[in-house]
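In this view, the complex is presented without one of its protein chains, the others remaining in place.
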Amino acid sequence: MKEITEMLQQVAARLFNEGLEMFIGYESGSVPAKARPYFAAVQGETAALVFNPFCEHNLAKYLVRFPNAKTAVVVKGCDAGAVERLVKERNLDRTRITVIGVPCGGMLARERVLAELPQDGKITAITDRRDAFVFQTSKGEHVLEKKAFLLAKCLICTQNNPTGVDLMLGKEAPPVGETGKDPYARVKEISALDPPARAAFWDRLMDRCLRCYACREVCPACSCTECCFEQAVPGWQQGAIWLSKAVTLPDNLHYHVIRAFHVAGRCTGCGECERVCPVRIPLMLLNRKLAGDIDELYGPTPPDVPSVLCTYATGDRDEFT
Amino acid sequence: MGASNPLLPKIATVVDIVRETGDVNTFRVVFDDPEEMAAWNHRPGQVAFLSVFGVGEATFCLSSSPTCRDWLEFSVRRAGKVTTALHELEAGAKIGVRGPYGNSFPYEAMRAKHLLVIGGGIGLAPLRPLVNFMLAPENRKDYGKVEIIYGGRTYNDLCYKEELFRTWPETPDVAVWTTIDVAEEAWQGHVGFVPAYVEEVKPTPEDKFVVICGPPIMIKFTVKALENLGFRADQIYTTLEMRMKCGIGKCGRCNVGARFVCRDGPVFNLTELYQLPQEY
Partner (left out) sequence: MDSKIIKKDKLLSLLERFIAGYHVLAPVREDGMLVYRPVGIPGDVELNPGRSVLPPKGRFFPQTEILYSYRIEGEKLTLEEYVEEARQVILFGVHPCDLRSFAVLDAVFTEEPRDAYFTARRNNTIIVGVSCSSVLPECFCTAFGISPVEGNGADIHLTDIGAGAYLVEVLTPRGKELLQKFDSLFEDNVAGAEEAKRAKEASLIKKISLSVKVNDLHEKMASIFENPYWEKISRRCLGCGVCTYVCPTCHCFDIMDDGAGKAGERFRCWDSCLFREYTLHTSGHNPRHALAQRLRNRFFHKLSYNNQRYNIEGCVGCGRCVALCPVNIDIREVIGAVRGLV
């Protein structure tokens, strides 16, 4: 991954020469086998930029924080759609943004990697060998087969190379996801449960939601400047309380179902909501369910349409009258 | 738990509602249990929580004097959820009251000193208990002169008009200056902002405490005016307003630096304020 890292640093340095004000990428994390979002504001800060199979974060939403700056952002295949969506919905001024694409050979599940590597071995280099990542550590070389170590979402991913970017770094990545795998397999499994079993499945998971709102804060489709669940301004929406602040199963269900509907047709499938959930609620199941339904009901969304649920024609069927 | 549960309000009845301005009402409140009424003791500057059940609870300063033993008064501006619900109440309504909380104006240290009161709009509410405490017959001899400089946007925005235009001016050793921001046809008095009026009135700093309450911008410029007149930071007291939920230093919300406004405030002098982070 050394080449991509070097390319990123060089590109960032060049962009700052050309008047860039903020470069959003990744740096190494504070613990082994971790990366994190990184913000370089001047050329001198570009040396910390990295890219490796722990750069799982989707950085697109951070762009919204810099509405008036010339910004560059690093995107993987699964992140690019989020930039596009934010632009389509007029949350971003595309002319101010340089989108830098990186080929992605899949992201690794950190817990599994740590269990595999020697405890006190320092990672010195990581190489992508198509079917495996090879880790050089201070305690020797370790080959981690992708099939066994990639994040679940990467095993069904076919977007290894981002589209719609201004600059693509490195060589095109070959697909890592198993072709022919049905992305809706788990959704179908849950949908096939009888209603009491399905309710039990979700109740158990939603009962442990903390309502920390990490899923909302990280979600590039949750782009409202003020969330309907925030109730920040008294009297807002005529003082209606959409959701009790009490953390109870019905309120948790309510929150997640409403959020899923709000992002339906707009969710780009990056899976960030699921990644950040501290109590491991498989939120992408909900999003995928709705994505599947929309696909079935409306077919593929035409490129000039922001999203099927955000558009209408006067001739649309109206079932409510 | 009973009496030992500080979060449990005591039930009280709204016995009277006085319309002060277009959006400020003063609620006169009496505990249903006479023993609670007798046991209630607050100091000038303290706050209490009022509950409209089903809507919520909010913090208000007491605007009645501690020397009044028959009822409590709270002046409430209609702004948010709870205040709107309070404004919809009629006399006879049941509410919850808990408190009093917080520190108070240093009425002990103020003995034998003069007092300068500067208020803007509903900012007079927390200052009124101090004025009326000092003017109460049993306390009057303990304190010096009381000067009051008070302003509102319009005549209609002035609170406590009975006291402002009659009771206080008619009391010996009390001087009242009132101003409104913009001239009105029926208004014979002073027109202009409070800070400028303070510069005109030119109060002297000797043997005096100042208490200020009003919009932040008014406080800011009034403090400048006072400093120009020779007042020191430790002579000037004001009250901080932060969102509070418990009032007893548990919920964490009202912190400014390491201080909790509900416990260590709401009254601070400027020397103390200058040492706190500007997060209020």
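Every chain is named by a letter (A and B) in the order it is written, and numbering of its residues begins at 1.
Methods note: contacts are C-beta pairs under 8 Å (C-beta built on N, C-alpha and C of every residue); 3 or more make two chains touch, one makes a residue touch a chain.
Model, not experiment: these values are computed from the prediction.
Remark: the omitted chain is touched by one listed residue; of B:Lys94, B:Arg111, B:Arg166 or B:Lys220 this is B:Lys94. Shown as candidates are A:Gln10, A:Thr163 or A:Ser244; the residue that touches the absent chain is A:Ser244.
The chain not shown here touches subunit A at positions 29-32, 34-39, 57, 62, 65, 114, 208, 210-214, 216-218, 230-234, 244-248, 275-276, 278-280.
Contact residues of subunit B toward the unshown chain are 1-2, 4-9, 11, 51, 53-57, 79-80, 83, 92, 94, 96, 216, 241-243, 245-246, 248-253, 255-258, 260, 277, 279-280.
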